[in-house]
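One protein chain is absent from this view; the other protein chains keep their places.
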Amino acid sequence: MVKVPDFPTSNSWYHHFVSYGETDTMGVLYYAEYLHIFERSRNVYIRERGMSYAEVEKRGIILPVREAQCRYRSPIQFDDEIFIHVGIQEWKRVSMKFIYEIWNKDKTILHATGMTEHASINPDGKPVRVPEWFKELFV
Amino acid sequence: MVKVPDFPTSNSWYHHFVSYGETDTMGVLYYAEYLHIFERSRNVYIRERGMSYAEVEKRGIILPVREAQCRYRSPIQFDDEIFIHVGIQEWKRVSMKFIYEIWNKDKTILHATGMTEHASINPDGKPVRVPEWFKELFV
Amino acid sequence: MVKVPDFPTSNSWYHHFVSYGETDTMGVLYYAEYLHIFERSRNVYIRERGMSYAEVEKRGIILPVREAQCRYRSPIQFDDEIFIHVGIQEWKRVSMKFIYEIWNKDKTILHATGMTEHASINPDGKPVRVPEWFKELFV
Partner (left out) sequence: MVKVPDFPTSNSWYHHFVSYGETDTMGVLYYAEYLHIFERSRNVYIRERGMSYAEVEKRGIILPVREAQCRYRSPIQFDDEIFIHVGIQEWKRVSMKFIYEIWNKDKTILHATGMTEHASINPDGKPVRVPEWFKELFV
């Protein structure tokens, strides 16, 4: 059993089958594709709380990625069924940090861990306080 | 209501939410991403019949794309929920043709149609007859 | 030597090394990546004529893809140096058709041929006549 740090109480699981187009000549999920998968898990996380990131942007809040990091622990192959665990680890005044874990089908192998830090800006690109209605989605 | 040609009797529906990473500066699903989505619908189509494309390759049959075509009828945006209809339209001795339709959430707008033609080859790259066990999956 | 149809007089060559991220488990350039490469060759084609597609859009003309097609003739591998031949084969009143050939390093193997058809629309999405200043770039 893999030891992992405590995960945020509010979290979601995103379920995915690896496609051929996501793999590379080494026969494994290409390293940049993990960030696409992280994004999809964020979308599910927000969607499961009755919102969508498209709606967040319509309300005037944009959350561009300021930093991304991924630790690749064991390879993932074509057609593998994986489960992505996503949560928000930290809230700052004008930013927040999402964290991720990618597990195999029966959640015994931790394939990868990662994080993305997002700024909170308005459509003019100015940093703005993360709105309460957004934070409350994840309580 | 949109008029579309008859679809193969054996078919599947693949369900997808468009991610940010699949869109472009025009704010729509980028044209190359349709081919990724077609591939995923093929995988679902095979998987729903109790097989997987990974298993097909393990049995010695590889199905590389020989031709792909897509007609883009109306744009698809970030976070749109779409349904992809997939079926095999034609069997030849050493090849086959998949067809696709991409519909909006309530299946009233036909966003795109497409096709992919696949050769049937062995691991040495030689054309081989499409095996009966494969064809029987889609009866 | 490969026989190919006559290519438009106005044309460009785009030069590319295949990256790992563009390949798949089969060890070859993934079929959707050809459309990315076609787009890059279009950009080079326009750029070599003293314009850029970004500038075309600023002038109010948007050229979304209406149809794309690719014929995959022989596989391309990681690190292969390829040459993409691009030209405009046909002008219609509110659309145009680009064609493509992908050749190996010494231009003896034709790996793929393709085409993309583009509508000419304004920022409101209405079809507009292809402007003369655009057509004259490719004379």
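Letters A, B and C mark the chains in the order given here, with residues in each chain numbered from 1 onward.
Methods note: contacts are C-beta pairs under 8 Å (C-beta built on N, C-alpha and C of every residue); 3 or more make two chains touch, one makes a residue touch a chain.
What you see is a predicted model; the values in this text were computed from it and never measured.
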| item | value |
| --- | --- |
| Selected from A:15, A:66 or A:92 as touching the chain missing from the view | A:66 |
| Of B:14, B:78, B:100 or B:134, the one touching the omitted chain in the full complex | B:78 |
| Absent-chain interface as seen on subunit C, which is shown | 17, 19-21, 35-36, 39-40, 43, 47, 52-54, 77-79 |
| On subunit A, residues whose C-beta touches the chain left out of the figure | 26, 28, 31-33, 35-36, 39, 62, 64-72, 75, 116 |
| On subunit B, residues whose C-beta touches the chain left out of the figure | 20-21, 23-27, 30-32, 77-78 |
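Rule of thumb we're sticking to: only the chains that are shown with their structure count from here on.
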| item | value |
| --- | --- |
| From subunit B, the most remote chain by mean C-alpha position | A |
| Copies subunit A and subunit B touch via same or different residues, half shared test | same |
| Distance between chain centroids, defined by C-alpha means - subunit A, subunit C (Å) | 34 |
| Multi-chain contact sites of subunit A, meaning residues that touch two or more partners | 20-21, 77-78 |
